[in-house]
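Below is one structure. I have some questions about it.
Here the complex is missing one protein chain, while the rest keep their positions.
Chain naming follows the written order as A and B, and within any one chain the residues start at number 1.
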């Protein structure tokens, strides 16, 4: 029983973290058809930005609760700046290229950003554990969970709700859905697709950075975290169906629970399980769980 | 055709001869570059069919581990035997995975092949018998009872790499001109037409996938012998990304593209790393962007422009 609760809780916590990363990735893909490898760098930038901002802030002796806003601020500022720079400065030159070429473009951006991060923050690890420890821990069925992690579940749920609401209940969101559904028709109907692209990319980048910033207090922030994260996020969105936010949620839960089961039952299989699940899903649903397969009309 | 074969063999002999006079570091660098070139030649077959595998690291790493593990287990250092084994094992695995993969296209093919290489990575980093994430050392190779030592140490693997390169180069050169080679273009251009002409697109892709796996295994095996050390990083997705990078850099329009790309890549990486250890990835990334933007057919297209007056 204890094991099951531990597995479930860890799984859900992991899933909520995964969802925040995957949501940005899948949103960008859905609208722009770019599978953005640089998303991992957004994550890293959020983590570094969050960690160092919290460090500055707390060193100044301000009230500790403000540190949470520092995390949010870092994600917002970092994501917006990088997102805008990359979309306006680089990607717009490349629109219309093959999807696979776009993967390579974003791969190049990832390589560049990895070093930019090293140039700014160096190669030493950053720690910003205060926001994590500050909230204390909760005992549940004889197990102890960090409140920060539990908060993460709620934050993730909130992000999920905001995304759902934004996409389905606002005019702009509906226009965005039109673009996701059929870009050419949307452009034909007078939707400013270029602007949609910019907005989407920035939102996606901020989400990626937010995932990093939220994670920063729980980990040691060091080079390479972005590269690791991106392929996890890929697995999640591929399982859910590329471009589907709902799919990302389901994918995150599946991967989160599968991983946590592996970690508790057979730790050596951790990575194996994630990609094993992905393989299994794709073998039966080649387009992922939430995407509709379309035969080519001839 | 005869002419091209002769040229490739001639180039191989020249490379072997040059190897006798090269400084050790250059021999080593070229060996690794040629091994990667072999992997990328396989990738070229897939890419010409419109399929970009982000998971050739799977066979590169598997080939290397085959050589390493078999060398230990069977206590043999016979280079040819070990490499043959690596190729056979890789093809066997590809025969299974390929059945699944040949149903996928575009980014799904890319992502799915990456997933398989990450599975191998995940397994290897947790397998303490093979040194987990540190990997392990491979015994120096032996060829017909000869183990080169000292200055000529790297030469054996170099020679193997050159010979393999010549063989695979001739094969790929002819392959690209064969019905199967053309069928790759055809699949990239229009699968429906291929099916309605009477060929199975899946079978074509499957064949290419097996060949690519064999070449990647060959490259991995040679790398293991040359480097003397292997680790799971060889299956990590960034390694596979490197192969795609090389393919793009050299160009997939000609069998020589991957080799040129691989040598350039290794040089670029080595020098970028020496000049500025903190920004070498950035230099690589910028080069990649420049190539995508201005040389979409790779460096080889420059050569063709000069020799044949072809436009870019």
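Here, contacts are C-beta pairs under 8 Å (C-beta built on N, C-alpha and C of every residue); 3 or more make two chains touch, one makes a residue touch a chain.
By our rule, contacts and distances are computed from a predicted model.
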{"item": "Choices \"ABC transporter ATP-binding protein\", \"FAD-dependent oxidoreductase\", \"Sarcosine oxidase subunit delta\" or \"Alpha-ketoacid dehydrogenase subunit beta\" - which one is the UniProt name of the chain not shown", "value": "\"ABC transporter ATP-binding protein\""}
{"item": "Of B:186, B:212 or B:263, the one touching the omitted chain in the full complex", "value": "B:186"}
{"item": "Residue in contact with the excluded chain [from B:136, B:171 or B:273]", "value": "B:171"}
{"item": "Residue of B:14, B:88, B:197 or B:293 touching the missing chain in the full complex", "value": "B:197"}
{"item": "In chain B, positions touching the absent partner", "value": "1, 171, 174-175, 177-183, 185-186, 189-190, 192-200, 204, 207"}
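By our rule, only the chains that are shown with their structure count from here on.
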{"item": "Chain centre separation (chain A, chain B; CA means) in Å", "value": "32"}
{"item": "Sites on chain A touched by chain B in the complex", "value": "35, 90, 93-94, 99-101, 103-105, 107-112, 114-116, 118-119, 123, 227, 231, 234-235, 238, 242, 267-272, 274-276, 278-279, 282-283, 286-287, 296, 298"}
{"item": "Chain A-facing residues of chain B, complex", "value": "52, 54, 100, 103-104, 106-108, 110-112, 114-116, 118-119, 121-123, 125-127, 192, 237-238, 241, 244-245, 248, 278-282, 284-286, 288-289, 292-293"}
